[in-house]
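Notes follow once the structure below has been shown.
In this view, the complex is presented without one of its protein chains, the others remaining in place.
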Amino acid sequence: MPIGRDDVIAWLSAYSQLLADNREYLTQLDSSIGDADHGVNMDRGFKAVLGKLPTVADKDIGTILKSVGMTLVQTVGGASGPLYGTFFLQAGAATANKMELSLADWSVAVEGAINGLMARGKANVGDKTMVDALVPALHALKQAIADGIDDHEALRQSVAAAEQGMKNTIPLVAKKGRASYLAERSAGHQDPGATSSYLMFKAMMDAWTK
Amino acid sequence: MPIGRDDVIAWLSAYSQLLADNREYLTQLDSSIGDADHGVNMDRGFKAVLGKLPTVADKDIGTILKSVGMTLVQTVGGASGPLYGTFFLQAGAATANKMELSLADWSVAVEGAINGLMARGKANVGDKTMVDALVPALHALKQAIADGIDDHEALRQSVAAAEQGMKNTIPLVAKKGRASYLAERSAGHQDPGATSSYLMFKAMMDAWTK
Amino acid sequence: MKKLINKPEDVVVEALKGIEYAHPDLVKVHYEPNFIYRADAPVQGKVAIVSGGGSGHEPMHGGFVGMGMLDAACPGAVFTSPTPDQMLEATKMVHGGAGVLHIVKNYTGDILNFDMAADLARAEGIEIESVVTNDDVAVQDSLYTAGRRGVGVTVLAEKICGAAAEEGRSLTDVADVCRKVNGWGRSMGMALTSCTVPHAGKPTFDLPEDEMEIGIGIHGEPGRTRMKLKSADEITEMLMEPILNDLPFQAGDNVLLFVNSMGGTPLIELYIIYRKAYEIATKSGLKVVRNLIGPYITSLEMAGCSITLLKMDDDLIRLWDAPVRTPALRWGV
Partner (left out) sequence: MKKLINKPEDVVVEALKGIEYAHPDLVKVHYEPNFIYRADAPVQGKVAIVSGGGSGHEPMHGGFVGMGMLDAACPGAVFTSPTPDQMLEATKMVHGGAGVLHIVKNYTGDILNFDMAADLARAEGIEIESVVTNDDVAVQDSLYTAGRRGVGVTVLAEKICGAAAEEGRSLTDVADVCRKVNGWGRSMGMALTSCTVPHAGKPTFDLPEDEMEIGIGIHGEPGRTRMKLKSADEITEMLMEPILNDLPFQAGDNVLLFVNSMGGTPLIELYIIYRKAYEIATKSGLKVVRNLIGPYITSLEMAGCSITLLKMDDDLIRLWDAPVRTPALRWGV
């Protein structure tokens, strides 16, 4: 299943819709262990992305993703803005001039994106952040591709891993981000950034496995 | 039933106790149509009076009452401080050098006291103030004395009139004091000052009709 | 009841002690009777200005003591007018031989207690003039009320008269300035919540989550009307309308626009209100030449705001701009 430019746009639209639908939910998660803005931040950012997409809809995938990254950096703010922004800027750099990607190409781009995000935020798995959903999702995707599993199933497995990683944040004590100020009180609550990361992968699956 | 100096002191002690007992009630009344301080103001004032009484307990009634008036002026504050202060200062002026009063003497002193209070506050019956309890109480007292009714019964009638006057404030729209800022919204609530005035007469009856 | 206090009966004295520790360069505190007075009092030859009222409106009045504003402020119990001995002793402490102006907010208790104090001070040979502030348009001034409340314009009068006194005007002239400011100012307030008086332990009135009070005063009492909560812009219109209608402000007038927090409303909301009030004033042809934005005449932790519009001429503008050095207002020095 090649991922064409229109698929990338479909993914971004699907993610934007998931963020709008889950705005209150993400806000609620970010109230228990944060400052109640993650839902609004992501919704604002991806509404801006939707507004920008028509201007790059005829460009290559790399240009589209870099445009997404820059838009997020300029509109989201907070911790998630630069982190997701870096994710998309890196993914855009890895897919420059491409009009079509294999799922393997995409996993490489995602790997670079996650590495960039982790380099900027300096969080590791277990710190109770979006990294806790992103890294398992990437591993599952890479593993499935390496095992020769078909694309749709590979995507489903990465989403399942993202979901599990998201849920795994619940018992963790946060070591990064605003939740770390709560120390032990952060345990028992699901991380908002891990949730929006899960939704990002879910949107991939929703858009690409129709 | 002559009212001796010790009777005056007994009355003041009884009133002080009634104000302490009704502190929350007066506060509540002053919350519906005021600023929630009448109960505390009066309790503070009469606790100070109790503390001052020993220093004048051997003086004439006029000196005692003037001391009460000055203490109230210095400790109560708000609208009720100067008004009740004037009441007692005037009563003290009318009873200067007296060690004993007949009930008729007392009614003359109270009349002067109420006149002084009304001159200072410029409120009339019907304005929804302490005057609405004080004036009926005075009239009932004077009428009973003129009718030759025995002292204890005269006091009971004046207290009953004070109580009725207090209750009569409920439907009134306030035209004086803080409650007047609420205009029609002040109707339906009993006036706090009328209530503390009723209690003052009740204390007279409690102390003098044992 | 959630407050940062110790015993309710100690609130006033403990706050005074904090003021005493905090501002020794500006004020001194006298206890029993309680009042705050400028550290360099008495200022010989200058009209002294004394005000006061119940506590709970901070920084009014104690935060306004100092050069260019009040010589002394008398704090009563929370929401309770101070007693005559406070104003008498404060008056005597700051009297500089040129007479004393009492600025009295129009509440029965404030009027009665200040009147008694003025009588006592005159009996001791001090010349006193008293001016009453009554700028609140929420209440009708009629035979059937205790008159309009003194609210926001009081702050402006204290500053402007403080400057007039500082530049050596006579008692009569300073009192005239005070009457002029009062006559040229109008105010209106609203509340999103009531407040809790320390000794009462619960809010003075309950306001449902979707309702607000329009036409409130500064003592936590209910207002003229209760209605469903509206937007900031609609609320600003509801406050500005009676203000503009009441005083025949004329197109071309210079005005000071004072947007005040009742205590619990934060600055970001005040600026949203200011924005709309400024636009309304400007559209009415007024020129907003000065402003004051913040918590200056409060009602404990009440959420809400009040707007005061003061017409200004060149003299009032000069007096407003003159240096002032108090805990709550400072410029030019």
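Letters A, B and C mark the chains in the order given here, with residues in each chain numbered from 1 onward.
Here is the rule we use: a contact is a pair of C-beta atoms (placed from the backbone, for glycine too) under 8 Å apart; a residue touches a chain by one contact, two chains touch by 3 or more.
These figures come from a predicted structure and were not determined experimentally.
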Need the list of shown chains touched by the one chain that isn't shown. A, C
Which residue among C:97, C:183, C:266 or C:285 touches the omitted chain? C:266
Which residue, A:34, A:92 or A:136, contacts the hidden chain when the whole complex is considered? A:34
In the whole complex, what residues of chain A lie against the chain that is missing from view? 27, 31-37, 40-41, 44, 73-83, 120-121, 173, 175-178, 180-183, 185
Tell me where the left-out chain touches chain C, residue by residue. 1-6, 11, 14-19, 21-22, 55-56, 58-59, 63, 192-193, 209, 212, 229, 231-233, 235, 263-275, 278-279, 288, 291, 293, 295, 298, 300-301, 303-305, 327, 330-333
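Quick note on the criterion: only the chains that are shown with their structure count from here on.
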When you draw the chains as points and link the ones that touch, which shape shows up: line, ring, star, complete, or other? other
Comparing chain centres built from Cα atoms against the global Cα centre, which chain wins on proximity? C
Distance in whole angstrom between the CA centres of chain A and chain C is 54
Nearest whole angstrom, what separates the Cα centre of chain B from the Cα centre of chain C? 32
